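Only a single protein chain was left out; the remaining protein chains are all shown in position.
And then subunit A:
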């Protein structure tokens, strides 16, 4: 019966409505599964009490036929850089190890209002800086695929929202919230074989999302099916008066037709040639080409397009990222919250000691580099103009590239990551900075331009690891983007990790519900 966790939100919701099981049963299945899958280290904190409390309230609502939404009773996980009242929120850093927020992130509040159950806070690279979920004080998160109990080595889950991706891929939760600044939701989605959505900038409130790069951060959604992503998006999207970067345009809930009713005839799909870069693996290239062919032979108009500044996008991103980080991390001084070093002689010494102990090397280096780019002291040292102001202009060029391409096509088909998931032992041979430059290549341009993008698992590599592709659309094109994603999902029928483990299909659960 606990295999019901391995289906999807619609099926589970029907079963809860039909009284096949209660929300408390479901949550207990989820918590048990979380305890059985500790080896992946997806969770920093499994919120047993909170989960059971939410589940009990949900069970009562169902018994009175007063469920709040299709997410009522659904177990979800949230990345540990989203504030959750009364539940510690650490950003996987020593500097916030003792931080307990006194308010809820809007995303979390909206999920609670929809009746969802929080199973736990998930692991991430410290302050979301990284693409592997290996730079956490709680240890690395490991990919579910090709996991070897007898080996120290493992395939990385991707990052920085690796914990959330694994919580979904392993079947503990039916959905999870991550964040996406340069690809942090889509990258682990690609490596763990789940769907990862980066919404349009401003569509989902950032209140309570501990900021990394204010002009690029968005909450990201992770689930095993496109329909599940839509359910979660419908619950969390829309204007938030407490987030001044939140879009005021009223959000219309998306309703996707059944996959077999989706037609792509005449849909103009662009293949940006610059995304075929030097490090692209042959396997990803083949999948990219095969899906392009598949879409073309089913009526879409597939053509090559150009985003000429793509190669410089990653350079621009790294400068703007480090600069905004230098600014955003200035708030951690040990006085108002967080770790405080034992130092009484001066504020500067206290700040320096607190931050040196509290932050890991990756964070400290980004702060240092960001501040270097801001130096504007003398004739010789005009770094602000040379790097930061320059990067702001290059960002405009990247945005212009996208604007130009939308005159020609409606959606872009690209790789998400340049290969399948690397081994941890190989991944750590490069520095965090060097890795990000490769890992984020195809994902960060969407953050630079603010446009939505979704990663979809397609098939498996020779090693048996997921291979995924990415769709990018113009601002607020989530309905079209997710419809196309659903179309592709239906064709490729990607065998999820949970499906491979267990043979019970959705249809069997539908039957169970009907016969009860």
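Please note the rule applied: a residue touches a chain if its C-beta (ideal position, glycine included) is under 8 Å from a C-beta of that chain, and two chains touch if they have at least 3 such contacts; residues count from 1.
Quick note on the criterion: contacts and distances are computed from a predicted model.
> UniProt names the one chain left off this complex as which of "Phospholipid/glycerol acyltransferase domain-containing protein", "V-type proton ATPase subunit F", "Rab proteins geranylgeranyltransferase" or "Glutamyl-tRNA(Gln) amidotransferase subunit C, mitochondrial"?
"Glutamyl-tRNA(Gln) amidotransferase subunit C, mitochondrial"
> Pick from A:12, A:46, A:449 or A:483: which residue touches the chain that isn't shown?
Residue touching the absent chain, from the options given: A:449.
> Have a look at A:201, A:406 or A:424 and name the one touching the chain we're not showing.
Spelled out, the listed residue whose C-beta touches the missing chain is A:201.
> Could you tell which one of A:137, A:294, A:423 or A:480 touches the chain left off the display?
A:294
> Which of these, A:153, A:311 or A:408, touches the one chain of the complex that we don't see?
Answer from the full complex: A:311 touches the omitted chain.
> Out of A:63, A:248 or A:425, which residue would touch the omitted chain in the full complex?
The one listed residue touching the chain not shown is A:248.
> If you put the missing chain back, which residues of subunit A would it touch?
98-100, 102-103, 201-202, 215, 241, 244-245, 247-248, 260, 271, 273-274, 276-278, 280, 285, 288-290, 292-294, 296-298, 302, 304, 309, 311-312, 315-316, 318-319, 322, 326, 333-340, 343-353, 355-356, 359, 361, 364-365, 367-369, 371-375, 377, 381, 386-387, 389-397, 399, 431, 433-434, 437, 449-450, 458-459, 490-493
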